[in-house]
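Just one protein chain is left out here, and the rest sit where they should.
Letters A and B mark the chains in the order given here, with residues in each chain numbered from 1 onward.
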């Protein structure tokens, strides 16, 4: 690998069940054999641009500056949605359809500049795929990202800039805290362990006088209807509660989260995430 | 990585659920630390040499010439089936059991020469696995491929050549087109998104006067019995149909395919692929 060139970190909803990832990586390596490819994940929920946005935000800052992220969750492939490369204010690049996948990074990190990929320059040619409209991961995003990482093009070479304000974003809800009551939403889950992560920063808990070891009153509502209500331990890790108990903790991004110790909160209590799922904490 | 040596792209049905892939890659890295290993996929359907064949064909041409593919879907491991390395007419190598996995590449690309792996030379020794008959991915295919990539052996060093005509192939059915009727089979699916891919080249559609934007009459039969019949939009990408609608498009290999926009055709309509699944298109 040529370590003077940025790494390419991929995240998609393709899975590894067929040959799509393999073909996409082949294109990258055919542009420049010396590029280093990293699997971010290929198991994002299908068509879920919200998860794409959250996962970028969750992992990006742990990578070396300059790293190029390629995110392909693309339900609108082949339609008028823009294909873009965004440069973040902290020095990363994100190659993605402009369909909401930049929501969290734009809001919580910042985007310095965004450019629409010029397909007349930065689309794969010569492999018989000129007439293909449904695999931009291979033909456009992967190919363009490889050219950028390789130095064949610079950021300007991606294509024309457009206003950062035009970037398509999902709505982000804000948590509230007053008089010992903190309210937010479950904004994402951990689909493996079944934990639920709120949009509430830990600091908001501390500011309301909640401390590790407290038992908090929790009410979870779906579209206003109570789906779970109990008094639950708030502590710093799962092992502070008994196996099978619900507990509150702060997650890897310093936001408030809930879990079942060595269990699965989502499945056990039939809970999910999204703007319809609100959660209220009080002493 | 030593970029003067070809990459090794692996595809198997092992999954990552246990230690098999890890052991296999360890053998490769013990032969030559400088070799570059790529995950093609380890989630091929179990024992499915047809899918192995299709996935090689789907992705191979996007890789740099000289790349070595290692394909291990091997229901006959330890029996008399040949273990081989094939050299394609366009300059790739495929290390695989000779059990049908070369069908598509042999037919649509061409195989220049094939050699049976000489186990007396190209099988792992010294790790206590001499008496193991069930893991040729680790002990034979991975090991031999690493030696070939490393330059320890050249292609002749794999073992004796045998006639290309003796390569084991599955039967390939040909689509037909006349008088505005195009008929083929669903020859594979996209197991992630639930799309079905026919064996009909897009050109055959165009030659019958079908054009993007047309609504075509589709009949899908399983063993002759009608399982789906409707008039369906033919267009260049999913987003041209409404969410939940069935549509016809040309896939990433320029063959005709069917999907449900942001849905799953196989599950929604209980359809599958194989020689028993025929599909007929007309205006």
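The definition used in the following text is that contacts are C-beta pairs under 8 Å (C-beta built on N, C-alpha and C of every residue); 3 or more make two chains touch, one makes a residue touch a chain.
These figures come from a predicted structure and were not determined experimentally.
Residue A:251 is the one among A:30, A:251 or A:278 that touches the chain missing from this view. Only one of the listed residues, A:91, A:151 or A:191, touches the absent chain: A:191. Contact with the chain that does not appear here is found for just one residue of B:132, B:152, B:181 or B:211, B:132. Panel shows subunit A; residues 1, 3, 7, 9, 11, 38-43, 54-55, 58-64, 67, 190-193, 202, 236-240, 249-252, 254, 262 of it touch the chain omitted from the view.
Although one chain is not drawn, its touching partners on subunit B can still be listed: residues 1, 13-27, 29-30, 33-34, 37, 39, 46-47, 75-79, 127-129, 131-135, 138.
Keep in mind that, in the parts below, only the chains that are shown with their structure count from here on.
The distance from the centre of subunit A to the centre of subunit B, with each centre set as the mean of the Cα atoms, comes to 31 Å.
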